[in-house]
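Note sheet for the following structure.
Apart from one protein chain that is not included, each protein chain of the complex appears where it belongs.
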Amino acid sequence: MTVATEVLPRPAGPAGPAAPPPGALLLPRRRRRRLGPARPVPFLRALGPLLLVAAWAAASAGGALDPRTLPAPWTVLATAGDLLADGRLQRDLAASLQRAGTGLVLGVAAGLLLALVAGLSRIGEALVDGPVQVKRAVPALALVPLAIVWFGIGEQMKVIVIVLSVLTPVYVNTHAALRGLDARYVELAETVGLSRGAFVRRVALPGALPGFLTGLRMAVTVSWLALVVVEQIGATSGIGYLMTQARTYGQTEVIVVGLVVYGLLGLLGDHAVRAVERRALSWRRSLGA
Amino acid sequence: MTVATEVLPRPAGPAGPAAPPPGALLLPRRRRRRLGPARPVPFLRALGPLLLVAAWAAASAGGALDPRTLPAPWTVLATAGDLLADGRLQRDLAASLQRAGTGLVLGVAAGLLLALVAGLSRIGEALVDGPVQVKRAVPALALVPLAIVWFGIGEQMKVIVIVLSVLTPVYVNTHAALRGLDARYVELAETVGLSRGAFVRRVALPGALPGFLTGLRMAVTVSWLALVVVEQIGATSGIGYLMTQARTYGQTEVIVVGLVVYGLLGLLGDHAVRAVERRALSWRRSLGA
Amino acid sequence: EGPAPVAADAPLPTDVPPGTRLVVADQSESLQTVLRASGELDDLPFEVEFANFTGGPAILEAFRAGAADVAPVGDTPPIQALVAGEDVPIVLARQVDPRSTRLAVAPGAGVDGLDDLRGKRLAYAPGTAQQAIVLRALEAAGLTTGDVELVELQLADFPDAVRTGQVDVAPLLEPSVTRFLEAVGDEGGSVLPAEDTAALSTGLTFVYARRAVLQDEARAAAVRALVERTVRAYAWVNEHPEEWVQEYYVESQGLSAEDGRRIVASQGEVVFPALDEALVARQQATIDLIDAAGELPRPVRAADGFDLRFGPVVARSARAAGARVVTAGR
Amino acid sequence: MATLAGRLTPEPRSGAPGPAVRARALSRGYGGRVVLDRLDLDVAPGEFVALLGRSGSGKSTLLRALARLDDDTPGSGDLDVPGRRAVVFQDARLLPWARVLDNVVLGLPGAGARARGAAALDEVGLGGRERAWPGELSGGEQQRVALARSLVRDPALLLADEPFGALDALTRLRMHALLRELCARHRPAVVLVTHDVDEAVALADRVLVVDEGRIVLDRPAGTDAAALRADLLGALGVEAPHHPVPVPTRPGGTP
Partner (left out) sequence: MATLAGRLTPEPRSGAPGPAVRARALSRGYGGRVVLDRLDLDVAPGEFVALLGRSGSGKSTLLRALARLDDDTPGSGDLDVPGRRAVVFQDARLLPWARVLDNVVLGLPGAGARARGAAALDEVGLGGRERAWPGELSGGEQQRVALARSLVRDPALLLADEPFGALDALTRLRMHALLRELCARHRPAVVLVTHDVDEAVALADRVLVVDEGRIVLDRPAGTDAAALRADLLGALGVEAPHHPVPVPTRPGGTP
């Protein structure tokens, strides 16, 4: 017979091991799950990106990386410093943040709304789902000519293209989550006589929240990626514009500064949504919790 | 007191309403859910796209749509006919299908694997998650120069870029689903002494399947969208190439043929994954079932 | 850093050893098609691989990666290469009718000549020949970039933008010029007279090659052979415009024959500017123009971007094929 | 097993207060398998009916039909039920993302709802746990929250599917008392599924046993409890013990 032995810390004190301690002692205990991940370790997530940067630095220093292909991290830092000293990076970031932010907010709202319409009624699904799938399948670049004709070349067009890009991951994930909502909760909602609005608020939305948040995580990066496309049109600032410009003249360091900014924003955005997720889904007892 | 009355069909026969029918009768009954969508209606999903096309046709016929902006459906059909007669559309489709298909298969496998690694171990997550988030945040266009340097300008590079694009939605969705896996099933797996492999096969994968399939639905379209980027480099065929070319010469009809092909492929791909979904998730009793 | 100066007198090798291979970064399959259509690909003394690219930046990236050896381009990508510190000297220049680029004016924009450009919105695409054209138009009108609104767009978006009045003026090529006039000609859309804008464009396109390739005996000889054949091929185009339209625009690019003819007609006769100091000066003028507009990240020298050893090769081949050799003016 | 009781009451349609529940020839089944077989059932307003039956005999299926939650289950028959229904499911069915109190007051209108909900929680012994997540409750606590959810409502028909199954004897008695109070206050028709014969005898006006999709025993409670108990156990296939056990009606401690 296999016998596993576990010895937990006992309270310090005069009482020997035979005598029970004076009061119940609730100490945090180390998680030793055999399956599934261990307890989260703070900052461990930073390991991957740090290793990536370390490998990059090593390859650059060792000469394995042609600096014209991928400049060394310090070169990129220096370039970033120059761009900051110029005020260019700040200006471009501010412009892009505004565009991406506006597009993100509107796009997430639109995606959520469409997902609710399509997820909760057949006729809504019939009308909404196909067009969204088509939109999703169509390259943003190819929509630009239409967007120019219909919405001009100003901020409006840019925000609309971002909204359309952001909308789809939110829609797809929220819609799938709604469709996967446990039918037992819908039954419950019916028996307690929830109105449609209350059903959406109390059951549909919280139940689909995990899916929505996954969609949101994708939407955050998509809003940034769309900048590369929209800031090629009638823009004179923005991080996408900066990168297109730099690509024209092969300014690899500037491109890589842009990429690093994208990467950092991606990590930050993801981190932010995960923080929201942890709070909003604190009720969940799941593998990752 | 509100009294709802429901009258169901009775078996035809000599027995009047007072006498019970000769045997229990199991007839399909109309679903009348107050909350949540009604029973699925076949082909209803086609309504949205059909309306879209109808609106397009009406606007074209009525002169509301400038044919230079968006040619009429019949013009596009005629152009598609020409391209088919040429053999060009078939050739481009075949080339793209092969690229997208290879990239899709490899990318889905890679995304799934990485999601498992990151979802089931902390150290795996530390190593994998950050870099994938960074990758996800970085525009594909900006990766192309590096891809050229490392993988050349041939098919290999194209497939790798597609793989990288496809990987992320599969990863993000599967990872989120794994993390959301009900801890009670993990406990069960531990008490019945499942090995890690069996746990993945019997618990983790089936439990994360809904998320994975949502990721797959996005991956299918992403594999096509990536073509627009990769077929700008070293390609002389493919639907992305076709569209880039057409854009150079302002051949709006050809662009729209490309868009329609994209839209159709998007709908088809989505349909296919949903069909798989319906079968694979037949055990689910959910809102959308 | 910057590229090392060219040893102008170093002899250009002529022997192409067997097994020599060149990768040509083509654009829209133009070089490939002209060589094949004119029969110049037959009995080629070296192996060639054509890889198709879209846009100058992508080609530059391919050069940088060593994934391409030679490429045909417009007149500004070599400037970008210089700015980027890439050593890719020009080995062949070709010129079409500069009047092929027209300035299209949106309906109601109120532009009848270059003098009316002040305060207008001009379509602008950095890194393209059209960039220089717009800047030259401003120069000709005595304006600076501050006197107008430059609207940065992708080249492919120019026609839509000017047709719908998102910009007032945009440089267009065929077949867009004709389509533009068909679409909005009767609403007041127009193109400025060809004579007024003839001086804005150089009509130049180049073939350039990586320095490392030119420093390699075998591949330099192959480039030389490629230059000779390219010159002959374009001379063939001059003689066989209709076949060219069919082979290239219709067969390869999928345009209508009508559009193809329009393009070929607008381009006129292909001539070959001598690869000499005059051409270098002309290119330097373009560089200075862009630099003066504050659009160059750093000033560069045009002379660094030519391999003049190819000058005699081009001239000889052109004359032998019956094509005109011209001196670049300015 | 043969049908012991068909219980065909005369058509009450054209009278004043008809039955609260009226089912005629109610059939339901899954995948061709018949679960309810032309079942007839009347429950008068205010009547308390206990439903017993083997595991898998169709009790929950019947309750789901009475709750009109089985629109996608194949079947046939006539059914009249009141619109104001409350259901206690066999699983506690708490929304995992809503705190305990929010689960109790789910769908309750009015300003006083939360106060009533908190009072109900207190009554089921969960005062102070208002802000707990359902996942932080023990099995019996979850069941009591589900019970509290039906206590704060005012249904014309209460359908309860083994609402006391996970409770210890004392807690169970307290919950019985609460249920009786609810009945006294609002006089709903009640259909209670239970496996506990004594519970059925103690609480109900009438006891039914379901088997093979039909009602095989239908008896008023309250006359001869011992005989009823024996008959019930007999209908359920268990040899009855010799001595009937009166279930204590008052818990030992304070309620």
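When the chains are written out, they are named A, B, C and D in that same order, and each has its own residue count from 1.
The criterion applied here is as follows: a residue touches a chain if its C-beta (ideal position, glycine included) is under 8 Å from a C-beta of that chain, and two chains touch if they have at least 3 such contacts.
All values derive from a computational prediction rather than experimental measurement.
Using the contact definition given at the top, list the shown chains touched by the missing chain.
Touched by the chain not displayed, across the whole complex: A, B, D.
Among the options D:R54, D:R84 or D:R114, which residue touches the chain absent from this view?
Hidden-chain contact among the options goes to D:R54.
Identify the residue among D:D78, D:D102, D:D122 or D:E136 that touches the chain left out of the display.
Hidden-chain contact among the options goes to D:E136.
So which bits of chain B touch the chain we can't see?
These residues touch the chain not displayed: 184-185, 187-194, 198, 202-203, 206-207, 209, 281, 283-285.
Hey, which chain D residues sit against the chain that's not shown?
30, 52-56, 59-60, 90-91, 125, 136-141, 143-144, 161-162, 165-173, 195, 197, 233-234, 236-239, 241, 243, 245-248, 250-253
If you put the missing chain back, which residues of chain A would it touch?
Residues touching the hidden chain, for chain A, are 1-11, 18, 20-21, 23-33, 39.
By definition in this document, only the chains that are shown with their structure count from here on.
Measuring from the mean C-alpha position of chain C to the mean C-alpha position of chain D, what distance in angstrom results?
Going by mean C-alpha positions, chain C sits 85 Å from chain D.
In whole angstrom, what separates the CA-based centres of chain B and chain C?
Going by mean C-alpha positions, chain B sits 42 Å from chain C.
Could you say which residues in chain B touch two or more other chains, in rising order?
33, 39, 66, 69, 145, 149, 247
At which residue positions does chain C touch at least two other chains?
Residues 61, 64-65, 156, 160, 164 of chain C touch two or more partner chains.
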